[in-house]
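Mind looking over this structure? Questions follow.
With one protein chain removed, the remaining protein chains of the complex are shown where they sit.
Labels for the chains are A, B, C and D, by order of writing; each one numbers its residues from 1.
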């Protein structure tokens, strides 16, 4: 009796690893591996929207997404070029600007200030609000007639005419970028702040004793330690922005015209609205590849810690 | 010091702005830092303020000009309306169920798996861990089609009738996709920081591996679990795109969808939208105010480590 | 197009005989913004005792939702409110139940509209309310509105100055609708009887030429916004356009903002072939998989009676698709008669086409003509590219 | 309480052999200290005894039972970790109770034992605090208390004092001593601090490179190191080593140490008999180097006053330096010329090639004989 209890205990103990890891692996296989496999699979098929029949088409979906259908005048599909450009502008501007802003705020927050906790709380909040709510909130801010920005600008006399921000391609992109910066800067702040706090305090002292100026201290002490955080901040930020649809969807739906159509909204539209699931999947695969490529590039630039030899 | 014991000086003292104990340039820097931070906070909170006051305005005031930055006649009518005229109760309940179930699953699995990854050197654990990290990089939007297909095809297992679209189950399954790898990662990094000698002490004290895990490691890991749970909850609570694709009725629609429903083809009901938005934003704001520490630590554990 | 849903449910479905006491109705967006529909549903519930469970789905998501439900043949939805663009696809897939609407019921709509919603002689959608072309001008700037395209081009430069453009064209967010309206005015169409795209023909070229001239003469503003954005309405109201070719709801909105005096209405400037406008109707259809078809039929009929139509226009201002209603006293009281007269005229001259994969086709056209209209692409090539894409799509599908 | 016996114990981690054939008898009620430099395998040995690692080879006996296959929770041991490993979420009382609760002891016993241990360690007043509210020394006591209440067969301690500051460490050392006198539980104690080892152990086992170099009572090992490693490791400053070649002289043996010639005293001649012509190493502890007239001439290079003693670094000839520990307060200054002599009784000779002591064997035999005598007397 007692021995059987003992041996049961021992048996359970032996099974600790499979029992704790197994369910998660199965779960992940079901929820990540399987869909990913399906994505790759369906990128090779065409589904007839009328008959719902599927047909293996090889790489045709990729060709349709990437290349000029006629193949006569231009090599690349005009939409692909246009939306890639939009995506580049959107991701490029918002990542760059939010990174610089976030770095500044992180440096300020890293100072020995009383009430730092409160500032940090206040700074974080935009990131943890639902994107839909943030997107709509900014749509409301930019609204042509009753929006707060037009209100502020005209009621203070800075502007004589109200601007229909979201009706103009360039301004709409700008509005999107601003909203994106608003939402994601806190993330940069948190990550960079963690990096800043990793810098051993004594190195600053050492540099000061060594006679280093502020700028020299930043490059010689702060930056090497910040690099891993920069890597994380940029990687996550960029791959997040490439995939992020929420803000675009609620603020502009890719409009006006297609001036804010980015890869994510294009993918959504292609597969959900036009039911071209094969091409949507192909686009998904392309995004996947680009994401991994970007991560690889960022790693080569910012990879490694200051302690690496 | 006592000669200038005015309230202003004492306040400056509290903020570390007293030039007596610090270098003048440091004091100047601090002053500038306070100024800039304050400005930044005001700027980024202004939209939240604006949508908040919009939620307290009548529709008339919202649409009237000039724009008011303090509501003339603040009212909670919008909040009452959305709960009375629209199924906001159902949306809220959906959001709560989906977010908390997802959190529960992710925390349970993430904790167990994270612990084992942190402590054991089993066959292929490095590769498995790496693939979990890689899984976090898959753009969810790319998987929207497969998810949609899977959820809308008849279930493989179980005797449930119909497919999973428009059920909370579909959302929960989907959200674990975002959150589970993240949870495993946070918890693994957290456990890496819990001295292994604690588990060993527990074993020496007569605990089997399971008992040591449950009785000693888990209680010690509470802050890590809290961080994981809060982030998983927030992510699930806020998610929009998958909910948009996978839900279609109040049987499963969550608050973000509910808020987007105020956007009609040619008209947006801003005052009610604002009220709905504030409800949807509530957990975020509350968590931000009270659990900022956990959010930051979870994020840094989950993102920065290695 | 094969219509095989006869055997699918309606014949032997239990729904036909007894009347269910509730139905599920999918509505695009929240009912709150469809007060007309809401009011009519209330009336329906009162009169019939059938409860209508309204399911609000975001507009952008409605088609996906319905597609999934129909794909899995679920009886989740009985009736829904949608635009005509999906009709062809849905009917083709056998997802919709033909409506049992009497000739009497249907004959009150303009013929072109009845054509639009009928396949093989059966109506599949009961037209509920519509949006179609309208032409408005600012009486403070324009005395006599231009009557033809040529006159637009003539008068345009005078009407335009620094902050104002002479002519605005808009169908909210859909430049392709603008294109279609002009195409019909030029006497063209997107497709011929054999489902072959023909919009790159002469008429299409005339449209592109016309618009290009407008741009060259700076009669329409530069930039994308001029080509398709609800905000053109805002701009018109802000006084940035002397005249605007837009859609019906803008009329009542302008009157609300400006008062009746300032708003001028006219029939659209005639193109080479006439004054056709573009019809974009919303209506009610019934799922082939519904288990409550009888009640749903009753609902579809009720919601589209003359009475309901009128009511909807009174409550919400949704333009009614029954020409007769524009003579009605109550309506006459609510809106200025000169506006009603033009609306009725335009309704009766509205044109439209239904075709397979309409959103996709429209997107192909849109994606080509937008750069063309912005001067970034040769109009001829653009139309041809679009046509080529559509052709390829139809070949893929097996229509061609 | 029980004796512990390790036989040819081996533990490999991948390529590393952390413990390389350790055989060790830990008598019942003894206080055995494993001492050695960092990385020599002390901790691993202790963890093998605890059951926290599984032996790659060899056997571990606790009492008369081979416990190789038992996990830690199945063995009746208690362990004190270097960082104390107190459960941060439990109070001191909770920490101390936990082991007993796991054993299923009844409430009464638990309370009694906890009270007793707390009394013994003078932590009664801390029972309701959490570990974070305790000082290092107090945490240390709680960790001990947690082990004591269990009343296990064996106590295992892994550098339990190394996180304490110097004063406290000295104090706790004395308390550990008293505690063991009181409880007499078999204890295996790991440290890399030779003073701690010498002070605490009934028996010390000096380890290096995964192997036990020498086992024995501390003073015996100190004065009779088996090889150069042990000689060097114990004692601070370390033993001075002088290398040279043995040759015969008229009245015995001498070693040519370069700077001077060392005549081997009569009592060590037996050891060098077989080593003529070999390289040997003479070992002299600094405290056995005394300043006395008529000795070897030397120059003072460094003077390190340490309070109770002063350590000199002396230069003999050009290359050779050695340390001497002298009475403090003398007038000696850097660059003074002095004359030194070695305490003849405490000289050590090692084989230069193997590092093995040449004098050890006889010393051990003598010790064994002595203890045998003692036992007979007792």
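What we mean here is this: a contact is a pair of C-beta atoms (placed from the backbone, for glycine too) under 8 Å apart; a residue touches a chain by one contact, two chains touch by 3 or more.
The structure presented is a predicted model; accordingly, all values stated were derived computationally and were not measured.
> Determine which of the presented chains are touched by the chain that is not presented, and list them.
Counted over the whole complex, the chain not pictured touches A, B, D.
> Which of these touches the unseen chain: D:83, D:111 or D:199?
Answering carefully, the residue with contact to the hidden chain is D:199.
> Which one, D:219, D:339 or D:371, makes contact with the chain that was left out?
From the options D:219, D:339 or D:371, the contact with the absent chain belongs to D:219.
> Contacts of chain A with the missing chain: which residues?
These residues touch the chain not displayed: 200, 202-203, 205-213, 216, 220-221, 224, 306-309.
> On chain B, where is the contact patch with the chain that was removed from view?
Against the left-out chain, chain B lists 20-23, 25.
> List the residues of chain D that touch the chain left out of this view.
38, 165-167, 170, 173-174, 177-178, 181, 192-195, 198-199, 218-219, 222-223, 234-238, 285-287, 302, 304-308, 311, 313, 325, 328-329
One rule holds for everything that comes next: only the chains that are shown with their structure count from here on.
> Would you indicate which pair of chains has the most C-beta pairs in contact?
A-B
> Chain A to chain C: how many Å between their CA centres?
Taking the mean C-alpha position of each chain, the two centres sit 37 Å apart.
> Between chain C and chain D, what is the separation of their C-alpha centroids in Å?
94
> Touching two or more other chains, which residues of chain C qualify?
As it turns out, chain C has residues touching two or more other chains at 60-61, 64, 71.
> Multi-chain contacts only, two chains or more: what residues does chain D have there?
Residue numbers touching two or more other chains: 71.
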